[in-house]
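With one protein chain removed, the remaining protein chains of the complex are shown where they sit.
Chain naming follows the written order as A and B, and within any one chain the residues start at number 1.
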Amino acid sequence: MNKFVGKVGIVEILVWIFLILVFLFTVTPIVFMVCASFMDSRQILAMPFHWIPSSDYFTSADRTFFTNFVKAIMGNNENATFFRNMFNSFVVAIVDSVTTVLLASLCGYGLAKFNFKGRNIVFMSIMATMMIPFEAIMIPLYMVVSGMDLMNSYRGLILPFMVSAFGVFQMRQYLLTFPSEYLDAARVDGLSEPRIYSSIVLPNCKPVIATLGILSFRNQWDNLLWPLLVAQRETMKTLPQYITQFSEEKMTDEGAMMACAFLASIPMIILFFALSRYFLGGAAVYDSRKG
Amino acid sequence: MKKNKVYSIEQQQARWGFLFTVPCLIFFAVFSFYPIIYAFQTSFTDRQVLSRNYDYVGLENYVYIFTKNNGGFPLSNSIRATLIFTIGTFIPMIIMSLIIATFLMQLRRDKYRGFFQLMYYMPAVLSSVVAAAIWMIIFDPRGLMNQVSNFIMRSSGVDYNWLVDPVMLQVSTIIIYFWKYIGYFVILFITGLAAIPSTIYEAATVDGSSRWHTFWKITLPLLKPTTAMVSIMAMLQCLKTFSTQFMLYQGGSPRAPIDVITMNIYFTGIRNGRLGRASAMSLVLFVIMLVFTYLQLVANRSSEDVEY
Partner (left out) sequence: MRKALSVLLVLLMAFSVFAGGAGESNDEIVIEFWTHEDATRQALEDQYIAEFEEMHPNVTINATRQASSRLVELVQTAFAAGEGPTVFNLTNDAVYSFVSTGNVAPMDYEAAGYADAAAVEDAYIDGMLEAVTYDGEVYGLPLELNNWCIFINKQVFRDAGLDPETDYPKTWEEMVEVSEKLVIRDGDILVRRGYDFRYPYYLETIVPMVEQLGGKLISDDGTEAIIGEDAWIKVLTFMQQWGPNGLNLGSPTYTNARSLFNRNNNDIAMCTTGLYQEARIRSENPEFYESGDWMVVPYPVFEDAVADVSACHYGQYYMVNANEDPETIAMAWEFIAFMLSHGEDYLTKVNLIQPTKELMNSDTYKNMPYSDVFTYDLGRAHVLYYGPHANEIQSLLRTAIEGVMLQGVTPEDAYTQLKTSVQELIDEDA
């Protein structure tokens, strides 16, 4: 064992160097975003680039430390919908993640623990929906939603994503390993099936619920294509739509865009650090060996 | 008599099972099955976005997308772009995340590991729009990437044409994607590694096998199920990629090198209004994904006999 000590030292250093390089790769663009949100476009594209905004930037008369942030919040028409749009994003993401967890766990439970006729067909057809790109069903989906008169409403934004096929799949895989003995015992005790679900199955799904909830929250927070179609009114737009305003060709303002990107990321970053345990621990619940 | 009763209880239970899937099925029926069937049906018509009348044309759309060049953007090029992107992304991604995960497991303190895990996962938290916005500026000719490359290559003032040159453009999309998802796959591998009982390693140490040997002979085989699952998942995700390519195109990059199938569907169907043709393309993508999923199932099955 001891003869390896010197070698281990070198290996360890190499491992550290490697890990730090990857760290730089993942974090640099984020640091860049934060720095750039305090700069004007000339500094952002300066050669060579300086990470610390120069002092004459702050001392110049028409700019303050927060100029970009004010621009980011006020938008290009002095019509501040930033917070409203952020609120919309929250509503959509929260409602969708809650319903996804509830409906997917219910469905996954049904698929994992009951042997009804046509179970495989149900499962396969749900899986198949994961294989059609969203771009292909955009127009028919739009027809459904506009037919139900849900344009420019929360319902229009929320309903199509209330449940996800991936969620069902993940729940099913997780519950397959859930010992059936518990369920049988509960049945012997005379508990009704819905009761078994709510008091035994659901509480035992906690880790996968956390992951799935966070995952679908993130997906909806990120969703751009669908809100673009159904939410045209300023007050119903979501945050990704808001950010794209800044990259539209007629008003390319890199500083304000970075400030906007930064502001929009803050809630997710806070959420991320607060729930990092679930992010990191739970990301791997979907593990085939358990399924 | 008794047997009969047991049977009916089972039947009753089974009914509950079906009932549990009903709420989901209703949503899927309205928001997934119906649109998919509609798209399938549309693929056999010459429907255009603004015309109200259309005819059934049989397999004409399918023949067209495989033989004609679809206004300069043939499906063959899209399949090429998609496959290059998928293979170019997921193979390095799997190898890198496996290496990183193994290295992280070597760290002596959990605190360090947690820190790196968090930092690697950070990009996945930002939304795609934000990611594209950041990288567009970094890849600008005057941006950070050229400066860093010039520093590393010890050149001066060379423009590496990150968003312009066909090869570099594909590399750029891969870099962005890689940046976004590496942390996610690292975590998947770490969980896989953590699940390997430490007694196996201890046994190996007692046997006196080197780390390298342990990794190849023990860790890797035991990790096979995780690897299979992760690689196919990454592959499916890559096949469906859209936003990265789309945003770069919007920013002025040429379309052909990064015209992945989803992007071609979007342009053919939404922008140029040829719904029939676009639907046929989505069916092709569907079949491609189906084949890969089948491969996943096969790969998973063959690796299920791994035992600890």
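Some notes on this structure:
As a convention for this text, a residue touches a chain if its C-beta (ideal position, glycine included) is under 8 Å from a C-beta of that chain, and two chains touch if they have at least 3 such contacts.
The structure displayed is predicted, hence computed values, not measured ones.
Here is the thing to keep in mind: the chain we left out touches A, B in the whole complex. Remark: the omitted chain is touched by one listed residue; of B:S43, B:N61, B:S127 or B:S253 this is B:S253. When the omitted chain is restored, the residue from B:G58, B:P166 or B:P197 that touches it is B:P166. The hidden chain makes contact, of the residues A:L19, A:V95, A:V168 or A:I214, with A:V95. In the complete assembly, the contact with the undisplayed chain comes from A:I139, out of A:A72, A:L111, A:I139 or A:M268. For chain A, the residues touching the chain absent from view are 41-42, 45, 47, 76-79, 91-92, 94-95, 98-99, 138-139, 142-143, 146-147, 149-155, 158, 228-229, 232-234, 236, 244-245, 248-254. Where chain B meets the chain that is not shown, the touching residues are 48-52, 68-69, 71-73, 140-142, 146, 150, 155-159, 161, 163-166, 250-257, 267, 270-273, 275.
By definition in this document, only the chains that are shown with their structure count from here on.
With centres taken as mean Cα positions, chain B sits 16 Å from chain A.
The part of chain A that touches chain B in the complex is made up of residues 11-12, 15, 18-19, 22-23, 25-27, 29-30, 32-33, 36, 44-49, 103-104, 106-107, 109-111, 113-119, 122, 125-141, 143-144, 159-160, 162-163, 165, 168, 193, 197, 218, 221-222, 224-225, 239-240, 243-244, 246-247, 254, 257-258, 261, 264-265, 268-269, 272-273, 276, 279-281, 283-289. Of all residues in chain B, those touching chain A in their complex are 10, 13-21, 23-25, 27-28, 30-36, 38-39, 42, 49, 96, 99-100, 103-104, 106-107, 114, 116-138, 140, 142-144, 147, 179, 182-184, 187-188, 190-192, 195, 211, 225-226, 228-229, 236, 240, 242-243, 250-251, 261-262, 265-266, 269-270, 275, 278-279, 281-282, 285-286, 289-290, 293, 300.
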